[in-house]
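Only one structure is covered here, and it is reproduced in the block below.
Note that this complex is displayed minus one protein chain, with the remaining chains in position.
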Amino acid sequence: MKAGIIGASGYSGELLVKLLLAHPRVELAAVTSRSQAGKPLAKVIPSLRGQDRGLKFVDSDAAALAASDIGLFFLALPHGAAAEYAKVLVPAGKRVIDLSADFRIADLATYERYYGKHHAPELLPHARFVLPELTPPEWKTDANVGLLAAPGCYPTSILVPLVPLLRDGVAAREHIVVNSSSGVSGAGKKIDEMYLYVERAESVKAYGLVKHRHLAEIEEQLALRATGGEPVVIQFNPHLAPMRRGIATTITVPAKNAFIDALYAAWEKAYAGRPFVQILPAGETPDTAHVTGTNRVDMSAVLDPRTGNFVITSALDNVVKGASGQAVQIMNLWFGFDETAGLI
Amino acid sequence: MKAGIIGASGYSGELLVKLLLAHPRVELAAVTSRSQAGKPLAKVIPSLRGQDRGLKFVDSDAAALAASDIGLFFLALPHGAAAEYAKVLVPAGKRVIDLSADFRIADLATYERYYGKHHAPELLPHARFVLPELTPPEWKTDANVGLLAAPGCYPTSILVPLVPLLRDGVAAREHIVVNSSSGVSGAGKKIDEMYLYVERAESVKAYGLVKHRHLAEIEEQLALRATGGEPVVIQFNPHLAPMRRGIATTITVPAKNAFIDALYAAWEKAYAGRPFVQILPAGETPDTAHVTGTNRVDMSAVLDPRTGNFVITSALDNVVKGASGQAVQIMNLWFGFDETAGLI
Amino acid sequence: MKAGIIGASGYSGELLVKLLLAHPRVELAAVTSRSQAGKPLAKVIPSLRGQDRGLKFVDSDAAALAASDIGLFFLALPHGAAAEYAKVLVPAGKRVIDLSADFRIADLATYERYYGKHHAPELLPHARFVLPELTPPEWKTDANVGLLAAPGCYPTSILVPLVPLLRDGVAAREHIVVNSSSGVSGAGKKIDEMYLYVERAESVKAYGLVKHRHLAEIEEQLALRATGGEPVVIQFNPHLAPMRRGIATTITVPAKNAFIDALYAAWEKAYAGRPFVQILPAGETPDTAHVTGTNRVDMSAVLDPRTGNFVITSALDNVVKGASGQAVQIMNLWFGFDETAGLI
Partner (left out) sequence: MKAGIIGASGYSGELLVKLLLAHPRVELAAVTSRSQAGKPLAKVIPSLRGQDRGLKFVDSDAAALAASDIGLFFLALPHGAAAEYAKVLVPAGKRVIDLSADFRIADLATYERYYGKHHAPELLPHARFVLPELTPPEWKTDANVGLLAAPGCYPTSILVPLVPLLRDGVAAREHIVVNSSSGVSGAGKKIDEMYLYVERAESVKAYGLVKHRHLAEIEEQLALRATGGEPVVIQFNPHLAPMRRGIATTITVPAKNAFIDALYAAWEKAYAGRPFVQILPAGETPDTAHVTGTNRVDMSAVLDPRTGNFVITSALDNVVKGASGQAVQIMNLWFGFDETAGLI
């Protein structure tokens, strides 16, 4: 199967290139980048030296890509730009997996409140947000679906542990407080003083308080997947930490009963046999360093008898399970490949 | 004035040596360390090369120190060991500033629930926990007081922003959630696989859930200083972050009214003119890198209109304001020196 | 083919477990560790969660392993300990790939000058040092060979660029100065104050001056592969740098003629078509971050017209091409697998 990547000069795009080059079922047929067009992949992504199979970045426009024999496109573009490509490719019958936020939010008004005007609202009926461990599997076979939206990094780290607990009534829907720490690559490859080595080393700080854009996606999914549509409002406090990759999320949520076993039972019911969710025993906390380079979410929980809260911790690699790895996992499922093909 | 440091081979002890060597009003007359006795200070603390004034570590026992002409001792020892020295030095008329937890908790039962048996409970009536910006100033002139307990690092980062808000009724006393990230020096100089460079680099993880010892001190101080004795129970989630120094704390607390101005007014009332508390405007979050090497707490807050919570962030250097710098600040006030003498 | 790993609790051993678990031609049948016996692999190597195929560490002795149906053993042990296993396994007809220094040095006297008494000198005639890009290929088919010694990390970073230049007379054999910087994992998983996060972050320092053990291997190989036996003496200055993985080596060597083209020609002749050696154009210097996780050596060179020296820089991942990846590469060649099987 031939696949293309549109916009591959950021951190997620780079990893996607590597994953597809090594994938047993996919032929990476085109990689586009306006700024890097004409250069060999390995010139821009030096970690690929000797492994780029002679591929070069191209500057094909959407129409040219729509006319090609490539059947699947990944969009690794900023929101807004992604929709512009999608609205050409999807009508042309191409399948599209979008790593941006453009099609993660089903509700147009919500999208526009967080992101501004939507550039292709007409595609929303054909698009699905897919977090493979949580989204009901109908999307795999729905002929009406032409575009899948891969979830954001923070949302994945929050939704995977939280949805089963709210859905099964193990935890309360109020007073949910989420604190997350992200590695610096989470901001993308932005050339800005804030992301200089000297500024970020030895620095932890909160940012984006109190209306981070990922809230749109987190709260919509909680309502859709956990509460039968009833709104859930969470406190979300993101932080930058001095590391390249990784997200560590800590969720405080009131327990609906005083048993940690009920929490673990809900998790087991939701994720038994899922290769990319690892449930750690209470007392063993996930560590971003243990998931770097993998497509896993590691998670565990304890009950605080003093406060009556569950304290839930999760860890993932923001560039893998939080972006490109999850996009490949989605592709695997969409095309009937083994879910773990090309992933670890 | 002659001062001595007992137990100076850890990170707090090292910094205390430096601060006292450079202090304009103090002569550092003795530095003890059982394991390093006989060695020049700079041999053990290489950053002091050329500046240790010929001092060597000594292995004086408590009785010998009590018989010396040194009037003030700092205890930079583990809890338990500190009490053993204190119970010799205080009765001998020496003034003592203790950096351990031994005398931070006024209530003996609380101490023993978190730390085990107390080794010198008879001294508790003569000891005071002093967080200079919060503790009422009677301790400075109370002839009955012979020992001051310097606060812990996490408690300082939490109490400074939180106490005025609870005291003035600006924030609620329930549903308080505190997440903190500490640099690795916060664990002390422990030779353990967990603290190796390779294990900690690129790693953020929660630890010590859900009953970190600092809770004893935090909750007792909240009751004493903010609620007139009424118990306050908080959720406290500490994390390790890949940096050497610094604590970043994020507090979520329900607002009692919907105005951020009330919060800032409470802070201004509490801290106007205090040199080591910096109140940042809403929207400008503190950064551990900006307080490294200083004795400051930087803090700011925003109101989340969606949740009705204040989100408060603070940052300090765990070895300075969280330990040795604060101990020097306490000394300055106790002896009538300028509060900022020898500190930045 | 069944393979076993003896001693897998260090950094090289951990990576070797991962590489063999994912290898298309090998079944990892046993992993031994005295200290971890009985524990699932993923309990000790958390990055393997969900991927350890139910394997546990075992504490089999050498005799039991020799009696098993496993045909190939990797020794990931300290020198000395490796020889003790080898002297049981090799006579029993097992093939052995040793990651320690025990069989890297052909000359017994040299070995003992750097490492002390050899524990299995009788095996030396059956052992070969194999740096796949440099060692003549006879070892692959020599029925007398039962043990292959994988090269050290520093030697690989030095020998790959240097051997062709001395062999072809492009560079001088005198006044060779090598400076290398290694990530902290290069020291192994040593629980020592020197390797704590707080000590190593923000620290670069030379160490092991002036007789690092790897000199034995470097100079013997230079004599064997480059100068027809004539001794070569180099200046080798290793340093520790604040990173987890990676070696950056900079070699200064007098040019025998003033043309950089001659140097590149020698490299092309030696390495054309070799998948794991990447020759960068003059002016583009290798970067440890670009080789992390790969089995590559990246290298480039410039001629300094002011000094007449070539300045050669190379980079590799000390745990991959400097240890476990190279061991797998050697296995691939020994058993007739594709050289790159299981490697990137």
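A, B and C label the chains in the order they appear, each numbered from 1.
By our rule, a residue touches a chain if its C-beta (ideal position, glycine included) is under 8 Å from a C-beta of that chain, and two chains touch if they have at least 3 such contacts.
This structure is a prediction, so every number in the text was calculated from the model and none was measured.
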| item | value |
| --- | --- |
| Residue of C:Met243, C:Ile279 or C:Met331 touching the missing chain in the full complex | C:Met243 |
| Given C:Gln51, C:Thr135 or C:Thr288, the one touching the chain that is not displayed | C:Thr288 |
| Hidden partner chain, residues of subunit B it touches | 22, 46-47, 49-51, 202, 275-276, 278, 280, 287, 289-294, 296, 298, 344 |
| Footprint left on subunit A by the chain that the document does not show | 11, 184-185, 189, 191-193, 195-202, 242-244 |
| On subunit C, residues whose C-beta touches the chain left out of the figure | 175, 177, 179, 181, 183, 199, 201-207, 209-211, 233-235, 237, 239, 241-246, 248, 250, 252, 283, 285-289, 292, 302-307, 309, 311, 313, 315 |
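Basically, only the chains that are shown with their structure count from here on.
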| item | value |
| --- | --- |
| Farthest chain (mean CA position) relative to subunit B | C |
| Subunit A and subunit C, separation of their C-alpha mean positions in angstrom | 37 |
| Distance between the centres, which are taken as Cα means, of subunit C and subunit B, whole angstrom | 47 |
| For subunit A paired with subunit B, centre-to-centre distance based on mean C-alpha positions, whole Å | 40 |
| In subunit A, residues with contacts to at least two other chains | 202, 287, 289, 292 |
